[in-house]
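With one protein chain held back, the other chains of the complex are shown just where they sit.
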Amino acid sequence: MSADATERLVALRRDLHRHPEPAWCEFYTTARIVEECRRIGVDELHVGRDAIDPDARMAVPDGDELAEWFERAREDGADPDILEQLEGGHTGAIAVLERGEGPTVALRVDIDALHITESEDGDHHPASEGFRSEHEGQMHACGHDGHAAIGVGVLEAVANSDFAGTFKVVFQPAEERVGGGKALAESGHLDDVDYLYAVHLGLDHPTGEVVAGIDGFLAVSHLLAEFEGEPAHAGAHPEQGRNAVQAMATAIQNLYAIPRHDGGATRVNAGRAGGGTATNIIPEDAFVEGEVRGETTELMRYMKEKADRVLRSAAEMHDCEVELSTEGEAPSAESDDELREVFGAEAADVAGVETVTERDDLGGSEDATFLMNRVQEQGGLACYVCVGTDHPGGHHTSTFDVDERSIGIGVESLTNAILRVGEEQP
Amino acid sequence: MSADATERLVALRRDLHRHPEPAWCEFYTTARIVEECRRIGVDELHVGRDAIDPDARMAVPDGDELAEWFERAREDGADPDILEQLEGGHTGAIAVLERGEGPTVALRVDIDALHITESEDGDHHPASEGFRSEHEGQMHACGHDGHAAIGVGVLEAVANSDFAGTFKVVFQPAEERVGGGKALAESGHLDDVDYLYAVHLGLDHPTGEVVAGIDGFLAVSHLLAEFEGEPAHAGAHPEQGRNAVQAMATAIQNLYAIPRHDGGATRVNAGRAGGGTATNIIPEDAFVEGEVRGETTELMRYMKEKADRVLRSAAEMHDCEVELSTEGEAPSAESDDELREVFGAEAADVAGVETVTERDDLGGSEDATFLMNRVQEQGGLACYVCVGTDHPGGHHTSTFDVDERSIGIGVESLTNAILRVGEEQP
Amino acid sequence: MSADATERLVALRRDLHRHPEPAWCEFYTTARIVEECRRIGVDELHVGRDAIDPDARMAVPDGDELAEWFERAREDGADPDILEQLEGGHTGAIAVLERGEGPTVALRVDIDALHITESEDGDHHPASEGFRSEHEGQMHACGHDGHAAIGVGVLEAVANSDFAGTFKVVFQPAEERVGGGKALAESGHLDDVDYLYAVHLGLDHPTGEVVAGIDGFLAVSHLLAEFEGEPAHAGAHPEQGRNAVQAMATAIQNLYAIPRHDGGATRVNAGRAGGGTATNIIPEDAFVEGEVRGETTELMRYMKEKADRVLRSAAEMHDCEVELSTEGEAPSAESDDELREVFGAEAADVAGVETVTERDDLGGSEDATFLMNRVQEQGGLACYVCVGTDHPGGHHTSTFDVDERSIGIGVESLTNAILRVGEEQP
Partner (left out) sequence: MSADATERLVALRRDLHRHPEPAWCEFYTTARIVEECRRIGVDELHVGRDAIDPDARMAVPDGDELAEWFERAREDGADPDILEQLEGGHTGAIAVLERGEGPTVALRVDIDALHITESEDGDHHPASEGFRSEHEGQMHACGHDGHAAIGVGVLEAVANSDFAGTFKVVFQPAEERVGGGKALAESGHLDDVDYLYAVHLGLDHPTGEVVAGIDGFLAVSHLLAEFEGEPAHAGAHPEQGRNAVQAMATAIQNLYAIPRHDGGATRVNAGRAGGGTATNIIPEDAFVEGEVRGETTELMRYMKEKADRVLRSAAEMHDCEVELSTEGEAPSAESDDELREVFGAEAADVAGVETVTERDDLGGSEDATFLMNRVQEQGGLACYVCVGTDHPGGHHTSTFDVDERSIGIGVESLTNAILRVGEEQP
């Protein structure tokens, strides 16, 4: 990659790093990406509502939060014309290059940030170099700023190559809440894709290592249960209450006790819970916000069905109402060997790559799996790759950072792999 | 009372004490009582099916147990013709004296025994005097043998008096399981009663004391919940089970947590519970046998409704079926002042009575309350009295015994009170 | 009462109403009361630290909240010299009249407000008359503004009378959190009191009615349990967590299941509970804030001991630590007949009083009971009285208001009763 291109991507990454935005609020981020795509010159550019299926979005924040971030993007100088297309939490974009006969190849990157307050420590590179988050309490602590930069970099490299066929870069919102994958999978834009790569930086692999195929995605579903009962004075009329906190407690006890499954690993967590208003009032409302996971999508569904039953029965037991909602979801998926081999082989030849690891397990969840499943169901191939990066703090911590050398490695490895699958069609 | 009459009643009490029979199995007992009534000479004698409403019986044992006790009564020498009327758990009797114009007065006594093994100790009077229980594991440990004798004694005394009106002695089965009261209350025989007395010996009051009016009956309902799920191998396929023991445990936790009530005292107890077949099998069945109580009948109903909801929801939560049944029940009741005063005044003049206590709380449950409520609902008056007796061991213990002097005191006090209400009609 | 005096008390009440302050933050309120006492002229005036036992305070807010309210009082124009004596949450005052030989009589009133947002409705008198709360989110919704005015009124009336003996008015902070009673009881100022009255407005009794003696105080203890475990990624390493939300849920289930008690009514409520940080993190912290009550102080202690055991064992079960604290507490108490009779007789002669009700049950909790118990333990008499007032909304609701006519009724009734006990010494 030219020094020029590298410099541009680093500058873009730092710009995005200074403006981290949470799920479905990536207004500034999307606008900046769109500007880059326009600069590069693409044949089609699907923005916001045109890039996603709005009805398939999950974990969308409420209107106030959306409006606040929208306004902030405006204040931060995002292009008002682009912003207009994103209003109401319709973020994300898909850039398309139409280069004649050939397969349709796609690259998916995610772009959202986290509710974490970034370190101000002098050792923390973004702090010392002056691109620490300007949105206090928000942070790119999982490298999606780098992912976006890689997406732009690969787009430009392929645009400038003799690639024949169709190439799409999918800039996906709301991965951190597993809320965006489905909206892209159901947008239609993936339905003609023959080969899909998705990429993540880091994952505890250092700069110089790449992992050619990631598997072991736990299918996940985020659930929210809101219990509503009836308040009453706890001293004077305890029998007049319908106790939402008792329903919540019964639910929690039984959620963790959902039977283990012979088919493989399952998980359940009541990660946040609470209720009640005052010491002397029988609690009238309560909630459980949690998640279930499974080694396969079926195992996750098993857990979800059991969890729903527990939550509903716990409400019924204490004469409360309960509203259940799915706040985010992602299936399991597997990387295809053919794409894995291509990436491994091409990455091995890229300057800076010292180790090519054949495969690894994620051991967590990711909603790129929605896109992978979609492509595979339509007869295509999909592969999730990792580009190692030295990260001082762990993912999702306040001292996480990306070694910017890995951006170039990612761009070159992916570009070469994409050009080769364009030619060879594995 | 004549020495003769006294001797006869003591002999009867000892005969019954040697042949204790549990709820709805009082075959020998009923037959002996019927023989006594015939000896005395009554105008009507309702036996078994004719004395009770068979469909309103609760806590009836299964056919095998009934048949076993029926056979034992035959072996013990009960009159076969009488037995025939009692078959299938239709025990109890009502003796009626029709003595012209006047009010209808009734006395209720209960006649069943308990699943307790009687003491063989030399200090235990029935053991040393040779009338210890001949039905091993069963015992008259609550004085109902004495109650039956008092019923017979009062019947004879009233028969030999110039009482004018109608007098009924109700020999009620199955009090210990609160299973017989309803069957008598709904028999129709109480519907014309103007004045009803019920009597209990002891209750921690010594010989020489009587309590003219007992209140504080806790309404009670015995409940049985039987959970049915699906077994599965706990190692190989835990997810294939539907776990009845989990349902049971969830139910127990939440039964005790039913909200307290501002209206007065409530109680709940999962007195017996269990389930499962083997260490390595997901349990397919389980049960909870328990009770709820309330200071009033309404409070008991509140507890019962909540308990049913908990039990059903716990089953639903673990995908089990549950069958709920009421195994016995008794409402609350209050003794009427008018009858209380009459009894107190008459008892005070009886030889051997040293103390007349105006009133006391039972603090437990009794299904005489069904009969009391019935009479009071029809405009009559009812009163539950206690005749003190020195009892070495507590009620429901293996060393309980009745001081036989209290039988005569009970007969005289009650007879005098009945004669007076016949005259004065309070 | 003179029109002048009445006007002054109404003005004071409205001033306090405009400046509601929560428990231990009654800086403005205390300062205003002190000013009034100085105006009246008293022989001793104990303020803040001198009025209470600082170490016996319960439910004291944290330093930030105290500092914020302190600053607000300064801004609202409270006397800086008085404020200085109150710093750090040492509010409240005791005014003393030394009038020669005679008994020591005391009146206790409470002065704190509630975390309730006051109605802005035109029907709401404080809103339409311009004395609605100026501290948004805080409100005198239980009439303690009126109580303070009554305290001042009675002080002035007794000061201007020929009362012989010692008279104290106790202006108690933090009643709403049952946090101030103990600090006053243990201050020493109650130890020489022969006769103590405490007063409350309203309690669902209309203007024109007084209740001469309130009983039925439920003893109460507010408890806070803070669980601390260990976080872990719920997908990757669920076994590494120590789950504080599971501990919380187990505790809640078992708190409500503490056995009922034969000795009388008990209560338990987990009024507020919550924990956890994110869907995918095993929750590392959680809390339960609740209360236990009992018809007697012993019953409350029984519940408290059981609750502590449940909370500690639930933490232990899930390998968490738990910190337990008592956030407020009040014993039960009974009003003495002698003082009740005096008050009833005197109130009957006051203009505006139409009905004198002999006694009523509070059915809730109050920490005046600490003071009552203290006086009674030292051989004195105590009585809690109610002065009815038409209140449109219920106590602790946003439309609660005091009919200001009842302030005068309260002042006159109490003054007359105090003068009479001073003379007659019942």
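For reference, chains read A, B and C in written order, and residue numbers begin at 1 within each chain.
Note that a residue touches a chain if its C-beta (ideal position, glycine included) is under 8 Å from a C-beta of that chain, and two chains touch if they have at least 3 such contacts.
Predicted, not measured: the structure shown is a model, and the values here were computed from it.
Student: Which residue, C:Gly213, C:Pro238, C:Gly290 or C:Gly408, contacts the hidden chain when the whole complex is considered?
Tutor: C:Pro238
Student: With the missing chain put back, one of C:Ile33, C:Ile111, C:Met139 or C:Ala257 would touch it. Which one?
Tutor: C:Ala257
Student: Would you mind spotting which of B:Lys182, B:His205, B:His222 or B:Arg340 touches the chain that isn't drawn?
Tutor: Candidates B:Lys182, B:His205, B:His222 or B:Arg340; residue touching the omitted chain: B:His222.
Student: Which one touches the absent chain: B:Pro54, B:Pro238, B:Gly264 or B:Pro426?
Tutor: The missing chain is touched by B:Pro238.
Student: Looking at B:Glu291, B:Asp319 or B:Asp403, which residue reaches the missing chain?
Tutor: The one listed residue touching the chain not shown is B:Glu291.
Student: Where does chain A touch the missing chain, residue by residue?
Tutor: Chain A touches the chain not shown through residues 253-254, 256-257, 259-260, 262, 265-268, 363.
Student: Residues of chain C in contact with the chain that isn't shown?
Tutor: 236-241, 243, 246, 250, 253-254, 257, 259-263, 282, 302, 309-310, 312-314, 316-319
Student: Touching the hidden chain in the full complex, which residues of chain B are there? Just list them.
Tutor: 218, 220, 222, 233-236, 238, 243, 245-246, 248-250, 252-253, 256, 267, 269-283, 286, 289-291, 293, 327, 363-365
Throughout what follows, only the chains that are shown with their structure count from here on.
Student: Could you name the chain whose CA centroid falls nearest to the centroid of all protein CA atoms?
Tutor: Of all chains shown, the one whose C-alpha centre lies nearest the global C-alpha mean is C.
Student: Just grab the chain with the largest centre-to-centre distance to chain A, centres being mean Cα coordinates.
Tutor: B
Student: For chain C, jot down the residues that touch at least 2 other chains.
Tutor: Residues 253, 256, 267, 363.
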